[in-house]
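In this view, the complex is presented without one of its protein chains, the others remaining in place.
Coming up: subunit A.
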Amino acid sequence: MRPPRGGGFRGRSDGGGGGRGRGGMKSGNRVVVQPHRHDGVFVAKGKEDALCTRNLVTGESVYGEKRVSVQNEDGTKVEYRVWNPFRSKLAAAILGGVDNIWITPGSRVLYLGAASGTTVSHVSDIVGPTGMVYAVEFSHRSGRDLVNMAKKRTNIIPIIEDARHPAKYRMLVGMVDVIFSDVAQPDQARILALNASYFLKNGGHFVISIKANCIDSTVPAEAVFAQVVKTLQVDQFKPSEQVTLEPFERDHACVVGGYRMPKKQKAAP
């Protein structure tokens, strides 16, 4: 005999939820959407603030995230998707206060370690229809989800290849403005350098998310980050800032910098 189940099932009726952290984001709340300091990123201010991006494909949720609909003065409706910093390293970096993410509307981004495409979809929202996202992912399971998502968003080019061998996808990718790397491999600095030598333009930028445990779990996290930064500097990279992703991830850091930056001309005395 099934005993009637009342209380324990509140979770069922909740559609998908905006992740573990955003408890205040219930459906039916009124929020105000304002642009963030970074171009293409927005903030939804209500009882609790949430980071969001403008939905490229209105009406669709990629991984069950909440959507916010706003009506403009001229009557058109704009939809935004809430960006969960617990699931996305880039959102965590933005909330951690990084100065410049270099991913702007219209830019071309090479995304290494795309996984199932949750953050890639937000990057695709930011760059908009004029920009381009080349998403590289080696795993077949995640690759399937990535390809399915890319079918709806035409500014994403899915590449199911190992990021260690950029020569294998050289005919699909053009020159890019930014490389975002979230591969979680011990040799990720070398992978980034190799890809940059193929595809990153001079004066381009990189954003790399470093997981200390992944590179060396015996050494303290600060030492790991310093080590990675040094490796990057050897390969013509110029790291400009580093933020920890602290409240959202443990022992993670995000390093942002430039590649083959043009040398500043010394002013003639």
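Everything below uses one rule, namely that a residue touches a chain if its C-beta (ideal position, glycine included) is under 8 Å from a C-beta of that chain, and two chains touch if they have at least 3 such contacts; residues count from 1.
In the analysis below, contacts and distances are computed from a predicted model.
Here one chain is missing from view; checked against "Gap junction protein", "Anaphase-promoting complex subunit 4 WD40 domain-containing protein", "Ribosomal RNA-processing protein 42" or "Nucleolar protein 58", UniProt names that protein "Nucleolar protein 58".
Only one of A:Y111, A:F199 or A:F248 touches the chain withheld from this view, namely A:F199. Among A:H36, A:R67 or A:R144, only A:R144 touches the chain that is left out of the view. When the whole complex is considered, the residue among A:V43, A:V78 or A:I157 that touches the unshown chain is A:I157. Of the candidate positions A:V32, A:M175 or A:A223, contact with the unshown chain belongs to A:M175. For subunit A, the residues touching the absent chain in the complete assembly are 1-6, 9, 12-13, 132, 140, 143-144, 147, 150-151, 154, 157-161, 167-168, 170-175, 197-199, 201-202, 260.
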